[in-house]
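Following this message is one structure expressed as structure tokens.
In this view, the complex is presented without one of its protein chains, the others remaining in place.
Up next is chain A:
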């Protein structure tokens, strides 16, 4: 018999990563009397994208270097005009305060000899990259602040669904991934911060967990928000990154290009003018790889010894520190070898591209009492600082919301049905292992959904994803750990279906490689200057156009086209 744990809180934060820890801290600061609980699948001390810190802030808007208006303009152009500028503006406006607060907690950012933040240019225009050569303990510092602010933490419990009643979020359910307990949490507001859908495509290596994103982030929040009835947006704007070939980290031009490194083809020539990650840049990479001038590389061999050792000291201590042993095991050295780069598996992540649960500038989703922040919320190119900013906004807004609402009793029938759904694989311990069921699903994603996108292939994919429910029913789990992986495969399937439907719906090409359709190769602003949103309606996945919110910063998109192609070779 499964044990059931009942928990109650005012604000429930699901996912204690970058955005989630900040949401909890800010909610507690807004009202120290109210209860805040973080529910985390792993352990907040070392979970999520920044488990080993970061080597830099990608989107820091620091007075004297850039303004929020300039930042909004740059992201508007990079994201081909499809965005809610008011939301992006928040990252530009509040990022500086977030950095100062993190600094006061002991997070180290690079400063010049005068003690000013030492920003670097990586974007086309403007300096937004702030190095963090000693960033590895970010998560430990955040954990200390969570404790200091007396937010509660329940580690090793995975959420599976948000509870919704009378059209508003009123808690979540999940299970303990170690002892298997069923966990029911009543809350007055829920903040989803579960990160990207990192296990959508399969990396070329075939290793299921060798993904760019932390593989614990399997699209859990995308799926949970969908089942709660919330709108999602820009799902067809995939995340695709330029990574070290075979290794799941960036090469990393953001760190190395300010020192003089650059992305080059096999002949050593530049073919992109800017190393900032965008769909347009990825399209140039894809073309170069298919032109016979690949493989491509991050070129550093021309730099002097001191510079190369400084780059090494940053890259080998933070973010993806296993880079060092990867290069060593292949006998590669930055002094003699370019770092071979390739195109990553596809994923969903607003932190890097634009897909996510629809949120406005207050981190509100379309369901009252349900908030979202970080890589799963729809603010484009939001990266780490954007996750902190929206975590903060969500924490404050949720705390405001709970003032006037009461707890609602969970619906017993709904709970029983969800419990049955979750525990089914445990009834069938000899069922097909989650590894095989997941591998096959993600291979279909690669075969049929990877750009360039083709209608016939996507129709096949969609059909396979819809029918994959039957395959999921065959899965077996022998313990709660395997059950966690099984439930993640359910999330991945949901995301795959959303990705196929949204990609089929937008009949044009946009965002460079992210949504490059062979049969509709041009951008069509007349018909498609809008968001493609989707939501669950009467059990069906419904897609529709949502107009772009009026701009607050003028951008002339006819004149300002994001172009990073280098033609003279």
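By our rule, a contact is a pair of C-beta atoms (placed from the backbone, for glycine too) under 8 Å apart; a residue touches a chain by one contact, two chains touch by 3 or more; residues count from 1.
The rule we apply is simple: contacts and distances are computed from a predicted model.
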item	value
Omitted chain (choose from "Ferrous iron transport protein A", "3-isopropylmalate dehydratase large subunit", "4Fe-4S ferredoxin" or "ABC-type quaternary amine transporter") - UniProt protein name	"4Fe-4S ferredoxin"
Options A:105, A:209, A:505 or A:520, residue touching the unrepresented chain	A:209
Residue among A:177, A:357, A:458 or A:564 touching the omitted chain	A:177
Residue, one of A:356, A:431, A:451 or A:512, that touches the chain absent here	A:431
Candidate in contact with the missing chain, chosen from A:247, A:491 or A:562	A:247
Chain A residues that touch the omitted chain in the full complex	42-43, 45-48, 51-52, 136, 156, 177-178, 205-211, 214-216, 246-248, 320-322, 325-326, 329-330, 430-433, 476, 481, 484-485
